[in-house]
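Structure, as structure tokens:
Here the complex is missing one protein chain, while the rest keep their positions.
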Amino acid sequence: MNWLVELVLFILLLTTAVLALSVRDLLAAAAAATAFTFTMALLFVSMGAIDVGFTEAVVGAGIVGVYFIAAVFQTSRRTRD
Amino acid sequence: MIEFLHSYYAYWAIILLLVIGLYGMLVKTNLMKKVIGMIIFQNAIILLFVAAAFKWDATVPVLDPAYPSEDPVNYLNPLPHTLMLTAIVVGVAIVGVAFALLIAIYRNYGTLEEPVLMERMRSE
Amino acid sequence: MPLTETYSSSLPFWAVAVSLLAVPAILWSARKPNLREFWTLLAAAIKFGLVLALLPGAKEGRVAEFVLLEIAEGIELSLRADAFGMFFALIASGLWILTSFYSIGYMRGHHEKKQTRYFASFAVSLSATIGIAFSGNLLTFIIFYELLTLATYPLVIHSENREAIRAGRQYLAYALTAGLLMVAGAAWIYGTTGTLDFTPGGILEEGMLSAGGMRILFFMLMIGVGVKGGIMPLHSWLPNAMVAPTPVSALLHAVAVVKSGVFGVVRMAGFVFGPDVMAAYDLNTILAVFAGFTIIVASVIALRQENLKRRLAYSTVAHLSYIAMGAALLNSEGFTGGMLHISTHATMKITLFFCAGAIIVHAHKENVSDLDGLGRAMPWTFAAFTIGAMGLTGVPPVNGFLSKWFLCLGSIEAGQWLVLGVFLVSGLLNAAYLFPVVYRGFFRSSDKFRKLGEASPFMVVPLCATAVLSVVFCLFPNLFFGLFDLATAAVEGIMKAS
Partner (left out) sequence: MEAWVHLAVAILLPAFFGALVAVIFPARWRNAPWVTAVITSGLAFAASVAGLVYTASRGEVRYYLGGWEPPMGIELVMDPLSAFFCAVVTGMAFFVFIHGKTVVPRETPGKEAAFYSTALLLVGGLLGIVLTGDLFNLYVFLEISSLAGYALVAIGDRRAPFSAFRYLILGTIGASFYLLGVAFIAMETGSFNMGDVARVVPALGDSAPATVGLILIVFGIGLKMALFPMHGWLSDAYTYATSTSTAIIAPIGTKVAAYVLLRGCFYMFDPDFVREGIPLTTIIGYLGAVGIIWGSVLAIAQSDLKRMLAFSSVSQVGYIALGVGLASPLGMIGAVLHTLNHAVMKACLFLVNTNILSRFGHTDIRRFDRTFRIRMPWTMAAFTLAAISMIGLPPTAGFFSKWYLVLGSWENANYVFLGVILVSSLLNVVYFFRVLEKIYLRTDGEPYDEKNEREDAAVEREESPASMLFPTVFLAASLLVLGLANAFIVTYFIRPMIPSGL
């Protein structure tokens, strides 16, 4: 039923992962990382781990996203890397 | 091992993610990027657990009259799931500490770029 | 005579422990020199008394044994006062008393610093030496051996100048490497035989290891003990360590440290490998080659030394190898000669070092060429020196003759004419490097020392005592606690068992 959805999610996962590591704006990288985590949460749900998916969405995407933004504003936004 | 990987393509994606994460942690010079790599790496492992517990034609581990409950084949194994809840929380705690350290480093040296940081540390 | 009758007794333990127990007392009374020296002398006297108390049993072939605890799995920290160990312990503890008296005179006469550290290290060294003598197995031996290394380190670096520190580093490097090789060797033996107990006639038996393995093991253990015993080419720490510090610690090197080394050589030969194994794998030849080489080369080097102490140091190197050579002969005459030489060389060399020390403290001369005419100012000292020189050369009324006689007998018995030649040539060399000193002292005239009198009685009395001892020991070898009987009893133990 949902292997197609999973495939899309996997591709999204890999894209956001590469994106998060390669963009030079750290805030964009943080956004990509959050997107990655959220995609991961969706994937968990699709694999039947509903509880894990919800936790990941709230804790992984939510809190870590907030952390990220807080950290970027506390430090610098640009990177050469 | 080979047929194990062959049987489910998710494992290939997981391996790719692990490599990407490791690359981010070890090769990237910006410390924030290292943390992102760490997140990717940890999540890939969690995905591995979840994927390992996944079975086609089985349902979530909640009792359902439509599936015969006496046959465990019909349900996913809930144990890895519950464990992964813990793993996620642990991972977030580590990321939190990492950010705290990043802010401390930035206050002390005004940069998050590893080469610059090394330079400034050596010169003091 | 029964060979292995043992009885349990804590005397060996107390003999080892008494000087260790004196250390806190010595440190505690650091500010009261008289009290501090009293502790040293008291410990020395008690130690000698304890060793003497063990003597009757050892002579009858009864071995006092004391097991303190299990020190490593399957190996006990055991002390056994067998005849051979008794022999060495008797000499070491007896000479400690003399040395203590002399030390006090020397250290005070020379206004040495750090006397407390000196006396404390001295006491620990003596404990370790007696421990080495009484060790019942190889691991115990190693433990005391390493303790001796550590305890003598402060003595080597005593003067704390650059030279002394360098000598100290060299000493540590040599001695600790040696200790490690012994540990490795002991582990090998334990892995092969399951025991490390010293047994008369040897732990190892033929065929236990391959010929190559046996030789490597022999090298490991012999390097281990040979470093302290000054066998060439492992000797080079010795002259440096002897010259840098005061002659008193040089004296310690003449008695305690180096003698533990050669004692170890004989222990290994007689009680670990055993004469049979030694003969079967040509190990004795290896030992004999190194020992012979050392005897000749060290004597020749001694001939070229201008500094008196250095000359004596090289002479020590040569004479230590006499003892190793005795063990390499593998017959009872050889073993007897070697063991006797432990005692005879000790008395003679102590006499010579006492004399050298007295000359340094009193006349402030260190070089042989500066001694012209000093013999007239210091007749007693030079007389004693002459006796010591005669002894080392092997002239009859002095005890050096006794041990050399047995060594020569042993080499004839073994049919080793080359070894006999080595002994004879080295006797000539001994004469060549020692008698010039006597000659200069008595027969060259000089005005430099006209007003100089004899050194302080604190030093002269001990040195005369040891000189007289040397002579008496030759004439009546059994007079002192039956040393001679003890030696023969020990040798009989080794030979009978093999």
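So that you can tell them apart, the chains are marked A, B and C in the order they are listed, and the count of residues begins at 1 in each.
Following the convention adopted for this analysis, contacts are C-beta pairs under 8 Å (C-beta built on N, C-alpha and C of every residue); 3 or more make two chains touch, one makes a residue touch a chain.
Quick caveat, the model's predicted, so the values are computed rather than measured.
A.B. asks: Just to confirm, in the complete assembly, which displayed chains does the hidden chain contact?
C.D. replies: B, C
A.B. asks: Return the single residue from C:Phe38, C:Trp188, C:Phe219 or C:Phe293 that touches the missing chain.
C.D. replies: C:Trp188
A.B. asks: If the missing chain were put back, which residues of chain C would it touch?
C.D. replies: Chain C touches the missing chain through residues 69-75, 77, 113-114, 139, 142-143, 146-147, 149-150, 157, 159-162, 165, 169, 172-173, 176-177, 179-181, 183-184, 187-188, 190-191.
A.B. asks: Touching the missing chain, which residues of chain B?
C.D. replies: Within chain B, the residues touching the omitted chain are 1, 4, 18, 22, 25-26, 31, 34, 38, 41-42, 45, 48-49, 52, 79-80, 83, 86-87, 90, 93-94, 97-98, 100-102, 104-105, 108-109, 117, 121, 124.
Heads up, the rule we're going with is that only the chains that are shown with their structure count from here on.
A.B. asks: Between chain A and chain C, what is the separation of their C-alpha centroids in Å?
C.D. replies: Once rounded, the distance between the two centres reads 78 Å.
A.B. asks: Nearest whole angstrom, what separates the Cα centre of chain B from the Cα centre of chain C?
C.D. replies: 70
A.B. asks: Please report how many Å separate the Cα centroid of chain A from that of chain B, as a whole number.
C.D. replies: Roughly 11 Å separates the two chain centres.
A.B. asks: Which of the residues in chain A come into contact with chain B in the complex?
C.D. replies: So the residues of chain A in touch with chain B come to 6-7, 10, 13-14, 17-18, 20-21, 26, 29-30, 33, 36-37, 40, 43-44, 47-52, 55-56, 59-60, 63-64, 67-68, 70-72, 74-76, 79-81.
A.B. asks: Can you check the complex and tell me which residues of chain B touch chain A?
C.D. replies: Per the stated touch rule, the residues are 9-10, 13, 16-17, 20-21, 23-24, 28-30, 32-33, 36-37, 39-40, 43, 46-47, 50-51, 53-54, 58-61, 76, 80-82, 84-85, 88-89, 91-92, 95-96, 99, 102-103, 106, 111-113.
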